[in-house]
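Encoded as structure tokens, here's the structure I'll be asking about.
A protein chain is absent from this complex, but the other protein chains hold their places.
Up next, chain A:
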């Protein structure tokens, strides 16, 4: 029996109750998964003037930029409902939050439109040209 026969089911109806949460993509790896007091220690130090976002994180100044999801696209955070006991079982995930934009933070260099993730937002256009059906 192939392990590829099990699938991961996304319960999309959970999107209706999903939170709208702020997302920050940080320029460092945090070796932790779990709760953090973001609104207490991070969010209040975000400064946004003249479209220049800055924040101080652990004594390091970071430069940020808002990144919007491409038109026609929605951001989702999926969370596993319950881990199955074997790899033969299907996994189930639900939508825990939805977002339309997130803030990308860099170290010294201010994020520009050349930035990878920012550029990646153009991918749907390209994908459409590659994958759209050929008519006639």
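Quick note on the criterion: a contact is a pair of C-beta atoms (placed from the backbone, for glycine too) under 8 Å apart; a residue touches a chain by one contact, two chains touch by 3 or more; residues count from 1.
Heads up, the rule we're going with is that contacts and distances are computed from a predicted model.
A.B. asks: If you had to name the missing chain as UniProt does, which of "Ras-related protein Rab", "Protein HGH1 homolog", "DNA 5'-3' helicase" or "Ribonuclease H2 subunit B" would it be?
C.D. replies: Result for the unshown chain: "Ribonuclease H2 subunit B".
A.B. asks: Tell me which stretches of chain A touch the chain missing from the display.
C.D. replies: Chain A touches the chain not shown through residues 2-5, 7-13, 15-16, 19, 21-39, 42, 69-70, 72-80, 83, 87, 91, 93, 95-98, 106-109, 112-117, 119-120, 122-134.
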